[in-house]
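Got a structure for you, questions after.
Removed from the display is one protein chain of the complex; every other protein chain stays in position.
Residue numbering begins at 1 within each chain, and the chains themselves are lettered A, B and C in the order written.
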Amino acid sequence: MIRAAVVGATGYAGAELVRILAGHPAVTLSLVTSRQYAGVPFSDVFPAMSGRVDLVCQAFDPRGAIDAADVIFTALPHKLPMAIVPDLVAAGRRVIDLSADFRFRDVDIYESVYQPHQARDLCRQTVYGLCEVYADAIARATLVGNPGCYPTSVLLPLIPLLRQGLVAPDGLVADAKSGVSGAGRGASLTSHICEVAESFKPYKVAAHRHNPEMEAILEEQAGRPVSLTFVPHLVPMSRGMQTTIYARPADGVDEAAVRDCLAAFYAGRPFVRLRPAGRAPDSRHVRGTNYCDIGVVLDARRRCLVLMSAIDNLVKGAAGQAVQNMNLMLGLPETTGLDQVPYPV
Amino acid sequence: MIRAAVVGATGYAGAELVRILAGHPAVTLSLVTSRQYAGVPFSDVFPAMSGRVDLVCQAFDPRGAIDAADVIFTALPHKLPMAIVPDLVAAGRRVIDLSADFRFRDVDIYESVYQPHQARDLCRQTVYGLCEVYADAIARATLVGNPGCYPTSVLLPLIPLLRQGLVAPDGLVADAKSGVSGAGRGASLTSHICEVAESFKPYKVAAHRHNPEMEAILEEQAGRPVSLTFVPHLVPMSRGMQTTIYARPADGVDEAAVRDCLAAFYAGRPFVRLRPAGRAPDSRHVRGTNYCDIGVVLDARRRCLVLMSAIDNLVKGAAGQAVQNMNLMLGLPETTGLDQVPYPV
Amino acid sequence: MIRAAVVGATGYAGAELVRILAGHPAVTLSLVTSRQYAGVPFSDVFPAMSGRVDLVCQAFDPRGAIDAADVIFTALPHKLPMAIVPDLVAAGRRVIDLSADFRFRDVDIYESVYQPHQARDLCRQTVYGLCEVYADAIARATLVGNPGCYPTSVLLPLIPLLRQGLVAPDGLVADAKSGVSGAGRGASLTSHICEVAESFKPYKVAAHRHNPEMEAILEEQAGRPVSLTFVPHLVPMSRGMQTTIYARPADGVDEAAVRDCLAAFYAGRPFVRLRPAGRAPDSRHVRGTNYCDIGVVLDARRRCLVLMSAIDNLVKGAAGQAVQNMNLMLGLPETTGLDQVPYPV
Partner (left out) sequence: MIRAAVVGATGYAGAELVRILAGHPAVTLSLVTSRQYAGVPFSDVFPAMSGRVDLVCQAFDPRGAIDAADVIFTALPHKLPMAIVPDLVAAGRRVIDLSADFRFRDVDIYESVYQPHQARDLCRQTVYGLCEVYADAIARATLVGNPGCYPTSVLLPLIPLLRQGLVAPDGLVADAKSGVSGAGRGASLTSHICEVAESFKPYKVAAHRHNPEMEAILEEQAGRPVSLTFVPHLVPMSRGMQTTIYARPADGVDEAAVRDCLAAFYAGRPFVRLRPAGRAPDSRHVRGTNYCDIGVVLDARRRCLVLMSAIDNLVKGAAGQAVQNMNLMLGLPETTGLDQVPYPV
């Protein structure tokens, strides 16, 4: 059995990692850490887990983590991982970091968006953990930067089309909508149910930190400059993300060509599901799962391609993809521990 | 006191009309009709109204409506109004129709989207009831076609900019999100809370009937062809609509120019509120009110103008604008009966 | 025009006071205070109010409040009002306090539940502001202790029956359910939508501070000891409170007798609505209003009387009743400023 640790286990992404890993047939969850809840049983923080996860939250200690685990998931706010991941990697541990700290090989982009990077060297060997696109590199990686939730929802529909030149690389628009768990578990007026209920709103309009992450990967994949305006919105729900992307199709491209391109690219990939013609993806259809559902409509009269994706921001957008990365790194079937049957409602 | 009737009073838009008219200081609500609830006290259908609205729902009868009311609001599914409105207008009643039946002067567009029109002549004298744009014509009108909720949310931010040539008329995208009340009060699986909760999804992608309505008015206002891709989405909430519009700004146009244009156009108009720079509109801020809040962000690096609007789909998107139209038609201050202080939460 | 001040205007009860007072035809809202938002326009804190409430939040200062207002509403956490209300009252201002500080004439009960009282003398002249029960005393009062939301929902159905001896005074059970706004606007994990959604739970079981408040008033009204077990629950919604009360009817008492007793007691009281036989109250029917809806069912076979009430915790349970108290104190019609037509949805 692989021993796995979750550093930052009491945030939503961390707790979701605990859920998945506690049910993973090839893994023993050996350590969960939490600054805020050190010394508290995990199941006191999440009583749903009573009788299922018996670990007590520990304060993070590099030595302890290295001793306890073969694979370490760091689910911390950005800036914290860069300080601890180098030691873990140096000790030979496989690390999957869910923050932004190791998503950028071009550290300059990171620094222009976040803050100075303290582990620049390590960035050179990190792999971007978008499993359906970088599976081979992930399989060889020691350190994976797990993609952001918004980038996952934008990149999966766009990458095959940009690679094939089916859509123009400029003038792209991604209008994304996320449930509130994406904002984390910290107490905040913006997560207060009375402020969120019956509220739908854009935020960080064309100014979200995930925008450069998307563009960097899209440019790498397209092999040329890409320009994408990104506007996230907050949906009055807990989990789920739906993104609608608008693109100019290349001359002569019709809806079938787009659909064929996506179907070919994702053939055999268990977690990407192409919705039938005329059916749109729905965040509820992927809730609690690692699926990314993709829909396609071509507004032929106006020559506008509408791509739609739906993921669970905490699963395919965070913890699920992280475990999928672990599976790839360990040579396990990609779906191991991620194959529970979705809830109908 | 003006006597007002609501035909189709037990749908959501109709009931909202009842709410507003029952509190309107210049109006006596004299008749409410309902096919489904004929003979039932209105307050049995909406117990919130107990002690406030004492009318019993009547089956619709043209003679009865003409006798009972000076102003008649028809809040029926499209196709029904075209059969009854001609008689009401012929009898000298002022009519505000909330369906699509009298929104199009070009009946061909109507017929291409809906069905054959049975009152084509009347369409020539109808006025499109977008109050902030057609106030003068509304003041002289006998018959007003009340705008759809989606068109209201799209037209108010775009019209001033298209009139001034600040944005390109093609390649427009409107990504709209609506609460479920927009789908009406009929029992339906698509309104079932278990299907709606934790669900965010697009529907009628680039195929919604409001799309031609928007383009027709935009072209009339812009004086040239306009192309707009429209994608509505369903939000897990009861009321409210937020639309995000993407447009290419003309050369040299910056965010301030856009903001100035909108501020000038809506100066003195009580129901359009321009949000300060850096603040986005939120459906919750306008809930239960007749406001349309508008926000502006220019993604300067990518030359993409982001316009955002928020309305309550049942108020500014339906019943509130209908009463605003009545006020204009009767020479009353535009805000009469529509000026209650918004709820903070 | 009466000048009114709201001290603590940016909590939910305070903001609801602002809403009601800003629309009150006999009132000028002259001052709003907020410790957290001093110097910030009220409409920046609650953008719904943009264009409607132009006041800037002030830090509280007794002199300023006394100069600015004839009537002062204190909407602060308990313990704070006892320090400031004495000065306001001494200066001749009418004060309606929404905290627990002035709800108890028997200060010992207060101190056993809350903390030592610093204005014991003032407690002797305070009046408990349950408008339908203490209207005469309220009309003569300078200082009113506005009832808690839970007590309001429990007392209104029970008092008439206990006064008439129709139910036994012991073995009473009140199972109450509240929306989350009752917990206030402070950021807290317990108000986080992800923790609240799909969550229904009891809290402070038989240990809530409103329990002694209920029993004190019930005993005063019944003229003998009363024993009531009170269990509050949290409902995944913003506003609203529904309480179900279980009582043993006196021998020979049937449902009609209970209904008659309540109808007689509340005859002519505009804000209490008795639901027809077979219809239960619903928090949604009173949302945003000052109504208390009451329903009655006698489980005859098991000799258990079921009383049900519904209020909006922020209106009849807080700000609305406070304004109703002001109206009574000023000799205005009880419904002034509180008579807007309820929303149908």
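One rule holds in what follows: a contact is a pair of C-beta atoms (placed from the backbone, for glycine too) under 8 Å apart; a residue touches a chain by one contact, two chains touch by 3 or more.
These numbers come from a predicted model, not from an experiment.
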Contact set (omitted chain vs shown chains) is A, B, C
Missing-chain contact among B:Ala197, B:Ala250 or B:Leu330 belongs to B:Ala197
From C:Leu80, C:Val107, C:Ala250 or C:Val297, the answer for touching the chain not displayed is C:Val297
In the whole complex, of A:Ala207, A:Ala263 or A:Val345, the residue touching the missing chain would be A:Val345
Omitted-chain footprint on chain B covers residues 12, 179-181, 185, 187-189, 191-194, 196-198, 236-239
For chain C, residues touching the missing partner are 171, 173, 175, 177, 179, 194-195, 197-203, 205-207, 227-229, 231, 233, 235-240, 242, 244, 246, 248, 280-284, 287, 295, 297-299, 301-302, 304, 306, 308, 310, 345
It is residues of chain A that touch the chain not shown, namely 12, 15-16, 18-20, 22-23, 46-53, 181, 197-198, 238-239, 270, 273, 275, 279, 282, 284-289, 293, 314, 340-345
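Here is the rule we use: only the chains that are shown with their structure count from here on.
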Across the interface between the identical copies chain A and chain B, with over half of residue numbers shared counting as same and under half as different, the residues used are same
Between the Cα centroids of chain B and chain C the separation in whole angstrom comes to 37
Multi-chain touching residues of chain B, meaning two or more other chains, are 197-198, 238-239, 282, 284, 287, 345
